[in-house]
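Here the complex is missing one protein chain, while the rest keep their positions.
By written order: A and B. Residues from 1 in each chain.
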Amino acid sequence: MIRDAKLWTWHVLAGLVIFVFLGLHMLIMHLDDVVNIASLNPAGGHPIDWANVVARGKMIFFPVTYTVLLGAALFHGLYGLKNILFELNLGDGVKRATTVVLALLGLGLFVYGTWAAFASLALARSL
Amino acid sequence: MDFANVKEVTYRVRRFDPDKDRAPHWEEYRIPYAPGMTVLDGLWLVKELHAPTLAWRSSCRMGVCGSCGMLINGSPRLGCNTQICELETTTVAVGPLPNFNIIKDLVPDLMPMLETHRQLLPFIVRDDHEEMEKPSGEFWQSPEELEHYLQFSYCIKCGCCMAACPTCATDPVYSGPMPLAQAHRYNSDSRDNGFTHRRQVLEGERGPWRCHFAGECSRVCPKGVDPAKAIQLMKRELVADYFKLREQRCPARLAETPKGVARREGIPEAPAPTVR
Partner (left out) sequence: MLTAKGYPNRLGVGGWLGGGRWGMERYLYTLHRLTGLGLIFYFLLHILVTSARAFGEAAWVASMGRVTGPLFTVGEYLVFLAFAFHAANGLRLAFIELGWGVGKPFEPVYPYKTSVDFQRPLAIVALLLAALLAAAGTLDFFVLHKGVTP
């Protein structure tokens, strides 16, 4: 089993990665009216308008950073959740089951999200 | 609040007798107040005047032995170190330290904490077993090296930090501030070489990883030991060790008596060595 010293270290490092990429994500999605970076919302309007989604989807930068952010955020969040749950003094069997369920959930969502990011790249480039 | 005219204070004491009670309950006692009275002095008066069966631990009366840790008006403190007037109220609520089982009344069961402390090897660990068994001298240590652990060595094991720690409120696996701070005290002692042994425990679930810096342990510590500081410094050391960046050092050597030098006049003889 990977010991907490390693998991915790990567939890902190993942947090720093999230700080950078989620910061950028929030800048694009929610601070677009305060700090407008025109090249990231080329169609104007709202950042989640389909035209903007397609425009960003064509840039390789987005699927790559989305995947990094996805992996970092899933690991950081699920390890944090695991820590909170484990602090509730669960039994050993429940702890093992929790670890497996959270790991499978994280892995499943990572695969699905990564597929979605790169499938949208292919879709956007074909349009 | 002005205590100049206070003649009487009310003690609310959490009582629990394992032979009679199913759960702890509060009882109230009124006792005469005199300036300078500590919470511990008050407990003696309660015992003398109202409740002869009241149980608590205390010994030195001067914040040295660490026996009288208790929950005083909601905060873990030493009974002997807390003057009633500094509580700013004439009602003194005294309970046993939380996060420990109650043996009787104000007596917490500190054994799980002390057992964890023991498992983290709170002593100098070295490979030169012969020197450890039959010491031939003192180990060399500079004042700077002493500073690295001196603060943490003031710990009196009263358990106040454990009672204040939010993680200890639910989690019996987490070692808690006292044992972790003491593990760091020995890890950062230049005479010690036991880091790899303590790491066996510290790397895992019982290590410092469930400390999230709520800072309560350091705030309540009656000796200024600052367990939160020790735990964060310990995390840094363990992370550095994971990346193979931890500074490797040889444990301190035996201090040698200088040879071939003459003593200057007027300088008194050094005291006799403490280890012969």
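Everything below uses one rule, namely that a contact is a pair of C-beta atoms (placed from the backbone, for glycine too) under 8 Å apart; a residue touches a chain by one contact, two chains touch by 3 or more.
From a predicted model like this one, the values you see are computed outputs, not experimental measurements.
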Exercise for review: List the displayed chains that the omitted chain touches in the full complex.
Suggested key: A, B
Review point. Which listed residue (A:Leu7, A:Met59 or A:Leu81) would be found touching the missing chain in the intact complex?
Key: A:Leu81
Study note, to complete from the structure: Among the options B:Thr10, B:Ser58, B:Ser75 or B:Thr90, the absent chain makes contact with B:Ser75
Review point. What is the set of subunit A residues that contact the non-displayed chain in the whole complex?
Key: 12, 15-16, 18-19, 22-23, 26, 30-35, 45-46, 48-51, 53, 57, 70, 73-74, 77-78, 80-81, 84, 88, 105, 109, 112-113, 115-117, 119-120, 123
Revision key, fill the gap. Against the hidden chain, subunit B presents residues 16, 18, 23-24, 74-75, 96-104, 108-109, 111-112, 115-116, 147-152, 154, 166, 168-170, 172-173, 188, 211-216, 218-219, 221, 223-226, 228-230, 232-233, 235-237, 239
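Everything below uses one rule, namely that only the chains that are shown with their structure count from here on.
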Point to revise | subunit A and subunit B, separation of their C-alpha mean positions in angstrom | key: 42
Exercise for review: Note which residues of subunit A are touching subunit B in the complex, please.
Suggested key: 3-9, 12, 83, 86-89
**Study point:** List of subunit B residues in touch with subunit A within their complex
**Key:** 167, 170-174, 202-205, 207, 209-210, 235, 238-239, 241-243
